[in-house]
Structures are given as structure tokens and as C-alpha cells.
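Before we start, here is the structure in question, set down as C-alpha cells.
Complex shown without one protein chain; remaining protein chains in place.
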Amino acid sequence: MESPEQIRDRLLARFPGAEISVVTNPGIAAQHSLLLGAAHARAIAEFLRDDPTLKLDQCSNVTGIDWPEKEIVETKNISTPDPANPAAPPKVVEQKTKRLQPGFLEVVYHLYSITHRHGPVIFRLRTGNRTDQATVPSLTPVWRSCEFQEREVFDLFGVTFVGHPDLRRILMWDEFKDHPMRRDYVEPDDYEWEPTPHGAVLEKAKAHYPTPPAPAAVAPVKGAVA
Amino acid sequence: MSLDPLPLCLLFSSALFCLGLIGALARSNTILVLLGIELMLNAANLNFIAFWRYGPVTSPATGVMFVIFSIAVAAAEAAVGLALIIAVYRHQKNIRLQEANRLKG
Amino acid sequence: MTLSGPLTFLLQLPLASAAGAADAFLERLPLVARDWVTSWLPEPWRWLVNSLLSIAVILSVFGLLFAYVTLAERKILGRIQNRPGPNRTPIPFTKLRFFGLAQPFADGVKSLTKEDVVPRGADHLLHFLAPVVLLAFSILTFAVIPYGRHLVPVELNAGVLYFFAAGAATELAVFMAGWASRNKYSLLAAMRALAQLISYELPLLLAWVPVVLVAGSLSTTEIVAAQAGWQFNVIPHWHVFTPWGAAGFAIFMIAALAESNRSPFDLPEAESELIAGHLTEYSGFKYALFFMAEYFGMIALSGMAITLFLGGWHAPSPYVEFIPSYVWFMGKLSALLLGFIWIRATFPRLRMDQLTRFAWKFLVPLALINLGNAAFWSLSFHWSGPFQILRWLISVLVVVGPFVLLGRKLSAGVAPRVYRYAV
Amino acid sequence: MSVSDLSALNAQRATPGARVREVHDSFHGDLLEVSMGPHHPSTHGVFRMIVTLDGETIVKLKPVFGYLHRNHEKLGETVTYLGSMPYTDRLDYLSSMTNNWAYALAVEKLAGQAVPERAEYVRVILAELTRLLNHTCLAGFLMQDCGCSGTPLMYAFREREYILDLFESLSGSRMMCNYQRFGGCRVDPSADWLAGAQKLTDRYGTFLDEFETLLTGNEIIMARTQGVGKLSPELAISAGVTGPMLRATGVNYDLRKVDAYGVYPRFDFRVPLGDHGDVYDRYMIRVLEMRESIKILQQALAGLPAGPIMDPKAKLRSFRPKAGEAYGRIEGPKGEIGFYLLSDGSPNPYRYRIRPPSFINLTVLEDMCLGHTVADAVIILGSVDIVLGEVDR
Amino acid sequence: MTAALVLIAVFTLATAAVALSLRNLIHSALLLIASWFGIAAFYLWAGAEFVAFAQVLVYVGAVSMVVLFAVLLTRRSRADTVIAPDSVARAISAVITGIAVFGVLGAAILNTSFARLSPAGVPPLPSGTGVSPVISAPTATVRDIGMQLMSTHAAALLIIGILLTVALLGAVVLAAQDGPESKQESP
Amino acid sequence: MLGTGLLQGLGVTAKNFVGSFHDPARLTTIEYPEVKTKLPEAYRNFPFLVTENATDPMGTLRCVACQICEKECPPQCIYIEKSKDKKPDATGKPQLFPAVFAIDTSVCMSCQICVEVCPFEAIKMDQVYEIATTDRFSALLLNREQLAKSNAYYHEIHPTEAAEVDARLAAERKAAEEKAAAAAAAKAAAAAAKASPVAKPPLTA
Amino acid sequence: MFKRDSEDCPLSQEVTPPPPAVTEAERDELRRQGILLTSLQELYTWGNSHSVWPLNFGLACCAIEMIAASMAKFDIARFGSEVFRPSPRQADLLIVSGTVTKKMAPQVIRLWNQMPEPKYCIAMGACAISGGPFKQGYNVLKGIDRFIPVDIYIPGCPPRPEALLHGLVQLQKKIQGFKLTGPDAPRHLRDDQPCNCPVPEFGEHDLEPPANPEVWTAPPAIVRKD
Partner (left out) sequence: MDAHPYAFLALFAAVAVAFPLALLAVAQLWFRFFQPPKPSVDKGAVYECGIAATGDSWIQFKAHYYLYAILFLIFDVEVLFLLPFAVTFTTLPVGALVAMLVFILLLAEGLVWAWHRGHLEWK
């Protein structure tokens, strides 16, 4: 199978002017991916599906990833496959540049070819930001398998897929307002009692029960269950 | 009761007949009209049986025979009548009697 | 009112037992017992008490049978599925488990004390009436079945017709239940039930017409009487042992399965599709009544099948005639009920269209053809010698031929498949 | 199917309700909208379908998910890599061993860990046992949906108990095995255990014979399932359908062959393929797959090498894979089960995503059900083989 | 005897009357079925066993189904089965007509002397004793009916056969014809 | 075809029905409250804390309250409070101990991760399952006293594993003792060698 | 101690009769009620305890073990409880077998409400009791007893089928302890006890209310002091 670079070159030849870049995966798995611009994504997807040498007829997996806004104190090569974070020159450590890297949402597609039995080809789409421009083109018209998965990404991450036939919440109820898979999601404060609170729960526990009882109280506490 | 059984039966049957008549005339729902007619038929059957039972002996089962035929006819009538109602309803979404007149034509 | 009545009865007992199988003491025991009880009463009351006693006995016997059929069903189903089934419920007030024989009564007590919920939107009157009507009619069908040599509650000239007329009203009850609940599943189930019941009522009716044709009577007692006697003392003259009778019996039983909503025709209660079907909104004892009516229906239909095809209360051979007739009847009944349960444990459910197709395109034509077969059988009764063999041959052919043809047509496009492999 | 056909198909998709007749038509009666589930005996859990019926024919079917959405992926981001392992048991709770494997495989890809040969063999043995277990139960449940009064299900569970006994004596739990580790398996199967597995493998064929006698030739089942819920291979591929459901449409795609992960290339087995893509094919493909699984088991048990069961370099505590991402997938009993992991170098994954086969297989549920009856919808759903823990995660 | 007759008559008439005056069509239909039962009881009372059971089988078992289906099929969408009230004037006139007819008929019946018919015609009713009573229906056993049906009334039988077949065809064609709008789609 | 498949099916069920009366493989039921399944040794259900000495369970807990299990437990159902003071453990080495050790069994998923990560063989998996209760809080939140079970019990439910653990612990202890002895000897030697005029009191370890 | 015999597992106080010694008050009560009432009571509790029909209702993994409990090896039928009714109208026992998500909770509560009295509830598995391993999830209800009264809790994840059987036996014992009259009578035999559990609404972030205060009061918290 062609490498992502080869695919990128072919795609650039086929769609001149499209934003396509290769995102290298620094990990051991080395599953590199393509980053596509929203404008040509649909056309490129169709090309990937129909191109006789690639024939990526199965879109196996659609995933959302949340990259919240973060303050980058020093430009060290952060070991995420994040190309918006160019390999910084190692010398400028002194400068301590404080830079606000804007947040965005990313959708990752894993493609395989059943005809040629190869894959995966991975590509990513990114939204403009995490609030008002959280849109990417929907690829459901290209691969049916995206239908529910894109709905799920919409539900949990809040990415709006333009052109999706039936974009509704899928896992949470319709009245629900938040996008729980986002990293800044605040859980509802339904804390009432937990015998063994830890971490974030502990904070809630403290908020709800400011005066901690004596440790002896760990011993049986009668619950008023009707 | 001082009455003989036969007049009693006949009274019963005529009462039923009149009830059917009232139903058929008073109600505007075609199904009920049909049911009224059905009742009238039944009333007639009652007469057959009453006369067969208390009337002069002719042949052993004539009255019963009539009733059986009558039941068959009534069944056929019910089937066709109600099918008609359904057909009418399909065309005009209504089975009120007055509006059914529009069917002709 | 003197003691003489009872005493004479007691005196008669030994005499009765001496008079042969038909009058054996055991054979007459139920009647004797009943008459003994009523002989204490003044004449004007005897008829009433006699009748009430008979009805009470029927109700209690079949009530008990119902209880134990449900238990047997659970246990046999369990056995078929490699488990013992209910066996832990003790007899009340004791700790004796006794194979869980008290289980149905525990269920009964539970149902009696279970809250009765009627949905707000429901048609309360019909919701209440449906189980009552259903049970009443299924009880009514017990009136004409001959349970033993002398045991037929009421002998009617058109007994068989009476049986099916009373059975016809069950459709109404099912409809009432489904419609009154105002539940979508119930309504769907009610419509299904209606379509199913009317589709199978017809083969059910047509299946026994041949019996009437051969026996020449609509009276249940006479039909049983027509099946008396044995060939070589081992092959009884039951209708089921003739080609048309076997076919009729099969059709009858299949239709009976469907009429009593038993698997594989339990579509109205198809759990996997329609929750509990028309019973979805029934709770407490009303539900139990439905349950009871369903089993009563099943028992009654089996009883009728025995009467029509399996020689009624006749023993299968003169050598075992000393066993009272009602025991034979009950034995046959149990065997049929066992068959019902066995089938339930094995078969999946049909789909609605297949169900109706099976009735209209398979059973009804077969039953009609079988009618002709019986006519032929009855017209050729005097054929003997080689003709006898011919008679059997023709009759069997008339059964098997259409069966194969129609079966082929019915199962067209459905066949086991061969699969290919990729290496 | 050509490209334009596919596009047309998807365009049709893009206008939901286009196929639904909204005109009120008296002959056909009112359309009845029935909700099947979340509490429904045959939705295999808390799945819900909103079915619009014309009489009994389905003119529209909308699946509703999320009644068992347990925030698996979110929790996966808050616990360590090891801590997610027991959670994967609870994904597809009928086949925890394969879930474990898929997850372990993804992590091993991410962290570049090697697996000793013995562990690979044991994994194959357990995965195939899981396949037997899952397919047997599925056949039982499918027959239950067809209206059997529990008998096939009971037989299926009888066999399941034997397999679970094996799992339990190996891993300590019947269902939630939590057995695979990154770089091997948690405990080494003893000789006794292997003998038990061998015994089970030897007699499983007999059970399958009996099971098939009960079901496969049964006319009612054939009538109920043949020609019902047909799925075309083109649509199946486009919709990402995987596993036995895909192979039932005739597409030869089995990850055990395609990806050749683990030690599968060493075994000789075939991939059964269906030609109709209907419920009967889906059922039969699974039965035939079980027979192939028995073959694999025989070979794996015979060829099980000695050696360590865990990579000695594998770390249990403070396991921090290098930053990067990896997608690992295996052929689970229900289809391609994959894990997509994104590491930022911390002990917890930054993103933990499961590719749930039965969820994606459900994409075509409506397409398969339209025009069939409620009863068909039930068995079509049954033949998809869903487990809600995995569908909703 | 007469008491039973009166009971049956009251039951039948009452159910029929209520059935025809109810606004809920399903209730009407079910009550009417009850009244058909009453009629069957009357037949039994009169000793016409076969007819009684035939009445139940056909009316309660089959006609009722047809009626119920018709009711369910012809309801205005989403509305209850309750139908709109009928015009009062029409009802009143109908009742008056009915009562008038009944008056005429009743007077005629009461003024006719049936005495000369009765004694000769009444067949003796055998007495039954409850269980296993030997009840032979008064005159018309099924065999009698059959003999007569097959001899004297064979022609009528054929006519009925034709009638039934025609009714079957007609009703099926009427009920199953495709409505005007149902042609445009095929889901 | 034509019903033969159905008949075969009936045959299978009949075989099972008859078999249920004589063939144990066709009547697989374990009559639970009277007969209990023999649990495999590996069976795990809920953790417990191992104590060395059953007579003094709280004094001889192996747990040193290192809180690793608490951190690693995926659903976070372990709650530990370290003691303020130290107690000598089996080897006599002074160790912290858990002043509070609670496991919320209404949350615990018996995943065994706490057992795997515990470096002190202090927490092991139990095999109880008959713990249905009417009261959630008093019965399902187990404290230190309820969790502590003797090593003998451990041997009883997991004989092989316990033997291995004991052997390992014994070896470790022996090594530790030897090391300690060696260290002590070395120290003594050093002390002797370094006999300084100002004898400082040794710092407590 | 943790490991306890199935026999002496205490039942909740409002139901379990105090130790065998009959108090004077009870004796009075008995005398007053007479032998008829006591035998009626015995009959009632006998019938109800041996005919517990569960609702055919499974939620998650625990449901599989529930099914397993009804299968050949464990055979819940021996207790007369294999009649899994699909409709709540005919069921006596709601086995909450698995994770109750917030999206599912209203349905479970509605089902509970639609069951006729007497009805019992078994919370099977960690999830049903407290949310279990998924407790910290945003969509997971932290225990079904927040909304409906639970009779028996069966911990475990999943509890073995035997554990469910054990729970059932405990329930039978509890039923056998029912009094027909008096203040000890169970909920459904008294007219001063409501039986409707309000169904929560789907809110924008959480269920509203997150718990039913009539059924549930949280015991005091234990908070780590750090």
C-alpha cells in the first residue's frame, strides 16, 4: 500500500490547491495520517473510496478528539501528533514564550480497503475552534458507516457535521445540553454520598459535607432506605 | 303468565323487529343501520321457529330449514353490506348515511 | 326422605360390579357416588343438586388438571431443557416439599392477592368482561365431552356443533381484551389473534366433518360409540387408524394448537414481538383467569380430539378393558397434553403471514380433500379382500399426494443451503 | 454496485422519510408508531426501536441508543492503561476475552511490546473459545427471538457454562476475565486446564451436531429466516459492517486472515461465506465458523509451545507508553473490534476510543427491516448480534 | 317454561335496544352479539338445537368478526369509536314509526286466536334428568334436517351455494379494491 | 423437508427429556442452596486483607498502607488512611499500617488489580458470594475489621497461590533478615572500628 | 465478618421479626387476631414467597448472569421463579440487573410504578446498587435506590448466578416475615404508605431531580482529611 506521503502527493496532483499534509505519528505504531482541509474533504474522501489502487471502501472508525485551548509555556516538541505545534528550535528555551494555542476539535477516520485488503489509511479533519466554528463536512454520504459514528461525535464532542442526513444526539437524551467527552466538561453535581471519595469526587464531597465526621464513622452508617 | 307461548313468541319477534326498524331508521351510522336490518332478519327467523314449534305439523324440519337458509342469506348480506360500507368509506372517509348518496354517479 | 334410598344404592353395588366391563363397579363409581349423595334429598331437589354436583365435579377435576398441567408443563419443559423445574415449594403450613406439587397453588394465592391494575384510558367494562367471557365459554365447552362410558354431562343431538359454537366466542373475548386495554401491543395482538383464530377455526371445523360423515351423527356419544370394537383385539376401530382419520386428526391437532394459542402458533402472545400480547395490561387474578381459560381451551380441544379421533373413552384393547373408561380418557388426555408441551418446547414460532398461509393454503385444502377421502371410505365400506387393500391404498394416496404437493408449494424457496468457503 | 449507485443510495439516505408514505390512506389504515424497547423482551438489553407500522409491515424504523451509555470512553481517559482492562470486559460482556485481546493488542502497538509465543497461542485458544461461546449464545438468543420456548437457549447456555468453567478456573471470573495483559497473559494455564480445554474442544462438535439437528433443518426456522433481512454486499461494505454479518453477504473478509495478527497464520482454517446475506445465512455462517474454530482450537492446543506467558520486560505499575497513537483491531466474534489509543506520555490515555462492531453493524438495521414485519425486525436485530454494553459503551 | 321465554325475550330485547342506542360502536357491536346469543337461547328453548348452535357459530363466531372489523376499519382517523350523535328529530320519528309498527303487529297477534293451531302442533317435550339425560330434540334432529335439505331443498342448497360464492367474490372485490390513492406508492 | 426437520427436532428434545432421568450431562442443575458449586481455586470475588495471626488480626495486617492499591483501583473503591505511628510487621520492621481501610463492595468489580499491584501481598481475593443483603450501607461498606482474614483462610481458598506467596515471603524475609543481619554486623563492625570518643546516640531508623 | 452464612444474614429491621422470643405485645396481637388471621398470613406469605415472578428485564452484563440463573445449571425455576413475565403488569419482582444510566432511569422507574403491588426490587450487581465501576460516569445513576425502594442488594460484578439465587432466598425470607396487619405490615398492605415513585425528568445537564428525597436520604459523608 502507498505511504501517506505518496497518497498526499497523488491527492495534491488530483486536487490542486487542497490543504493536505501528513501528520507523523511519533509513537512506535507509526500510523501516520493525513490532515485534510474541510473544503476538499468530501471530494478527497470520494476519491479515496473510488481510486482503483486505493479503493478504501470501508470507513472503519470515526473518532473525535478534543484539543482544548492550552497555554504553551515553552516551545518544546510536545509529543502529541499535533502538527499545529511545529518542531520548535531547541535553542530558544530562554525566551519562555507564552503562547495560547487555540483549541480545536479533530475527527479521525480510519479507512481500510476490503477489496485490496489493505489499510489503514488515516485522515483527520479539524474544526476551526471549539465553539462557533465546530463544523466539518460530513462523510456519511461517502461511507454509510459514518452515520452513527458521526452522530456520536456530534453528541459527545459537539462537532457539527455539515451534510449529515440526521444529525441528532445519539447516546444522550435530546434535552441534554453539554458535550461530555470534551475535556472541559463539568459533570452535574449529583454527589450525595460516597464512602470512599477520591480525587475530583473528594472535592465535591468536601463541598457537600464541609465538616468531615470522625474516621470511626467509616464503620457502618445506616442508610435510610425505605 | 297467562299467555300462550306462541303469541308470546310472536310478540317477542315483532318487538325485536321493531327495534331493528327503529335502529335502522334512527341511526345515521351505516354499520348500525346494517345491524338493525340484521336484527329484523333475526326477528323473522324467530317467527319461523315459533310457527314451526307451535304451528301445524307440516314436515318435520321445514321451519328449521328456513332459518338455516335465512342465516346463510343474512351472512352473505352482512359480508357484502359491510364490504360496501368499507368501500364507501374508502372513497369519502365517512360512513354517515346522508353523505353516502353522493356515491351514485 | 328415608334411608331406603341410600341403602338400596349400597345394596346395588356388588351387583353392579358383577355385570361385566360396561357395568363394572369402578365404571359406575362416579354416578353411584353422586346418586348416593342425592338420594338423601327430596325428589324435587334431586335434579338440581345432581346437575350442580356434576358441574362442580367437572370444574374441580379440570381446575385441578389445569393446575397440574401448568406444573407439568413447567417441569417437562425443565426436563427437556436439562433442569428439574419447580420442586421447592412446600406444602403450606409444613416444610414438606413433595416435588413442588404445591407450586400451582402458590401461584394461585399470589395471583389472588395481586393488585389489579386497569389502565386509565382503558375501556373498563370490557377490560373486566373479557376474562370472564373467555373463561365462561371455555368452561361451557366441557359440557358435551364424554369422559367415560356413562359420563357425559349433557347429551346433545348436535353435541359437536355445540362444542365449536361455544368455542367460537373465545375470539370475541380475545378481541375484547386486546381492544379494551388501549395498548398498542394489545391491539396489534388482538388483531393478530382474530386473524389467527378465524383462519384456523375453518380447518378445525373441516377436520371433523369427515368423522361426522362416517359416524353419521353429530352427537359425541354416538361418535364414540361408532369407534367401539377392535381388529384382532389389538387394533382399535378408532378413526385415527384410518388414512382419512389420521389426516383429520393431524389437521385437527394443528388447528387446535393454533386455536389455543399454543406454540408454534402463539403469535398473539408472542413475547419477543408483542410483550404479552392481548394480556399486556392484565394483572392479578384477571390474568390468571386468562391463563386458566387458555388451558381449559387446550384441555377441551384435546378432549374433543379424543372423542372424535382417538376412540373417546374406549380402551385400546379388550385385555385392558378392566381399567375404567374415564381413566382411559384421562390417559389419552394426558398424552395429548404432553404432546402439546413437547411441541412447545421444540418449535419456534411462525410469522403471521406464514401462519395464515399455512391455514388457508395448506390446511383448508387438505381438509376439503380429506372430506372427499372420508366420503370414499364410507362409500367403500363393503369392499373386501384385495379391494380392501385397494381401498387403503387409494385412501392413503389421497392423503399423501396432496400433502406432498401442497407442502412442496408451501415450502417453495425454503431449503437447506450449501455454503462456500474461502481459504 | 457502481459508484453512482452508492451515491444514489446515500443520497436517498440523505432525505430521511423519503421512503415513508405520509399520505393517509384509508385502505392501509393508520400508521401505528410503536416503541420496541428499551424494556422489551427481545431487544437484547435496553435497545429501542421506534417502529412505524402499516398493519404489521415496517415502513420506518429508528433505532434509539444510549440507554446503556456508561461513559466507557470518558472513564478510559481517567484511569490508567491497566485500569481500563477490566472495563473492556464489560464492553461486549459475552466475549470479554476478545475485548481484552483487542485492547492489549492496541496497547502493545502503542507501546511496542512483544508478546511471547505461548501467550499468543493461549490468546488464540481463548479467543476461539470466546467465539464458540458467543456464537452459541447468539444462536440461542436468535432462536428465542424466533419464538422457541427457551430450549435452544438452554442448550446454548449449558455449553456456555462449560466454557465459563474453563474461563473461571483460568482467570478467576466467569464473565469478567480481565485476563490479558500488555505483553502476555496474566496466568499460565495449567496442564489440567489444557486437558479440560481439549476435552471441551473434542466434544463441542457433538453438541453442535445436536444443536443443528434441532434447528438448522427445522422448516419453521428456515421459513422464518430465509429471505428475511437481506443485506447486499455493497451496502454492507459501505456501512462498515464486519464480522459474520459481512461474510454472510459473501464478502471474504476475516481479519484473522487479512491482518494475520497473533499466530493465526499458523493455523489451517477456512472462512465460510454466505450468498444471500439474510438471517439464515448469518446464523449458518456462525455455526460454520464455530466448526472452524474447533479446528483452530485443536491445532492450537496441539501446538502450544512452552515458555513464559508474559514478556518479562512488561511493566504492571507506572506503565507509560510513549506519546503517539495506535489503532489495533482484531476479529471479535461480532466483527472488527478495534481500539484507538492516543497517548500523551502520561499514565492515562489522552483519548481512548473503542470501535464497537455491533454498533456499526446496526447502521444497516433500518435498511434490512423495511418492508418486513415486526416479527422479522426482531429476528433481524437478533441476527445482527448486538450487545448493548458495546453498542452504547 | 314461559318464564324462561320471558327471561330470554327480555334479555334479547334489552341488549338489542341498548346496542342500537349506544354511541360507542364497539359496545354496540358487542351488545348486539349478546342479543344474538339471546336469540340462540330462544331457539334452544323452542327445541331447535341445530339452529341454535348454528346461530351462535355463524353470528357470534363469524358475523361478529366481520362487524367488528368493519367498525375498526371505518373509523375516522385517530378519533374514538364514539360516533357523533344522530339527529334527534330523526330518532324521534324512527321511534314513533317503530312503536306504531309494533302496535299494529302486537294488536294483530293478540287478536288472533292460535288455539286451533297449538294443540295439534305441540310435540311432546321429553324430560331430561340432568346428567346423561336422553334428550332427543323435539322434531328436527340433524338427520331430519339433512334428509330434508338433501331431498326437498337441494335446489335451494345450490342457490345458496351460488349466493355465497357471489357474496364472497363481491365482498372481497369491494373490500380489497385498491383505493384511489394507494396506487401511487409501493413502499 | 416437509416436516422431517421438525420431527428431528422433536427427537432431540425427546432425547434430552429421557436423558434427564439417567444422564447427568442432561440434567446439569446444581441444586444451589443444598449443593454448592465447587469453586475453582482461581475464583475471585471481592478483596480481603491478609493477617498473619488470626488472634490479633488488626495487629498483624500485612498491609503497610502504601496506598498503591487505592490509587490503582479503577473504580476507586478503596479508601485508606495511614496510621500516625508504626508497628513492627512480620519481620519486625516497623511499618505504617492502615488506620482506616475500607472497601466499598457495592462498587468493587473484583478486577483483582489491587491484588496485582500490591507489593506486600497484603490484599488478596476472597471467594464469598452469598452476601445479598437488605441494607446497602452497613453491609456493603467493609471496614478494616471486616476485611481482615487470616493467612490460614487464604491458604484454604487459594492453596497453590498462597503456598507460593508464603514461600516467596519467607524467602524475602530470609533475605531481608540476612541483609539486616549483615547490615547490623557491618554496622557493629563499623561502630566498633569507628569507636569515637564522643558516643553519639544512633539515630533511629 | 465478611463471610457469613446465608442463614444469619440480617434482614432489614422493619421486616425481620425480632429474635424468636415473642414479646407480650405480639402475644396480645396474636390473641386478638386469632388463629384464622395467622393462618391466612401464613398462606399469604407462603403463596407470595414461592411465586415470585420476575420482570423479563435486563440492563447490562448482570442480566446475562440473571439469564444464566434461569438456565439449566442454576435453574431459578426450582424456586418457582422462572416465569419471566414480559409485561410489568404480571411481574412481582424487578431485578435491576446492570447499570442504570440516567437515560434509562425514568424508564426503570416507570416500569416499577406500573407493576402492581405487592412488588419487590432486587438491585443486582455493583452498578445497580451504586453505579459500580461506572459510578463516576456522567450518564450513570449512582444506585437505583435513589429512586425506588430496594429490597435486596446483591453485590458483585457480576454476582454469580448463585448469588442471585441467594438473593432470591433472602427475598423469600423477607416475604415470609410479612405481617398482614399492624405497624409491621409491609408497604403495600398499609394505606398510609404511598407507592408511586415520581419519575424524574430529563434535564439539560442531569436528571431532575437527581434523587427522590422520599425514598432516599444520603447517610452522612466520610471525607478524608487531607
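By written order: A, B, C, D, E, F and G. Residues from 1 in each chain.
Here, a residue touches a chain if its C-beta (ideal position, glycine included) is under 8 Å from a C-beta of that chain, and two chains touch if they have at least 3 such contacts.
Bear in mind that the values here come from a model prediction, so they are computed numbers and not experimental data.
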Candidates C:90, C:216 or C:229 - the one touching the absent chain: C:216
From G:42, G:117 or G:184, residue that would touch the chain that is not displayed: G:117
Contact with the hidden chain (one of G:45, G:70 or G:87): G:87
Chain E residues that touch the omitted chain in the full complex: 1, 4, 41, 44-45, 47, 49-50, 54, 57-58, 61-63, 65-66, 69-70, 72-78, 80-81, 125-131, 133, 135, 137, 142-143, 145-147, 149-151, 154, 157-158, 160-162, 164-165, 167-169, 171-172, 175-176
Contact footprint on chain C, counting only the chain that is left out: 44, 47-48, 51-52, 55, 59, 111-113, 115-122, 131-132, 135-137, 139-140, 143, 153-154, 156, 158, 161, 179, 181-187, 191, 194-195, 198-199, 201-202, 205-206, 209-210, 212-213, 216-218, 275, 280-281, 284-286, 289, 352-353, 355-357, 360-361, 364-365, 368, 371, 375, 378
Where the unshown chain meets chain G, residue by residue: 44, 87-89, 107-111, 113-114, 116-118, 180-181, 188-191, 194-196, 199
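To be clear about the criterion, only the chains that are shown with their structure count from here on.
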Greatest separation from chain E - chain, by CA centre: F
Approximate Å spacing (C-alpha centroids) for the pair chain A, chain G: 42
Between chain F and chain B, distance of the C-alpha-averaged centres to the nearest whole Å: 86
Sites on chain E at which at least two other chains make contact: 50, 54, 62, 69, 73, 179
Multi-chain contact residues (two or more partners), chain B: 89-90, 93
In the complex, chain G residues that touch chain D: 55-61, 63-65, 67-68, 71-73, 86, 88, 98-99, 101, 103-104, 107, 111, 133-134, 136-140, 157-158, 160
Chain F partner contacts - residues on chain A that touch it in the complex: 194-199, 201, 215, 218-223, 225
Residue ranges of chain D in contact with chain C within the complex: 32, 34, 40-42, 53, 56, 143-151, 154-155, 158, 214, 216-224, 226-227, 252, 254, 257, 270-276, 280-281, 284-285, 288, 373-376, 378
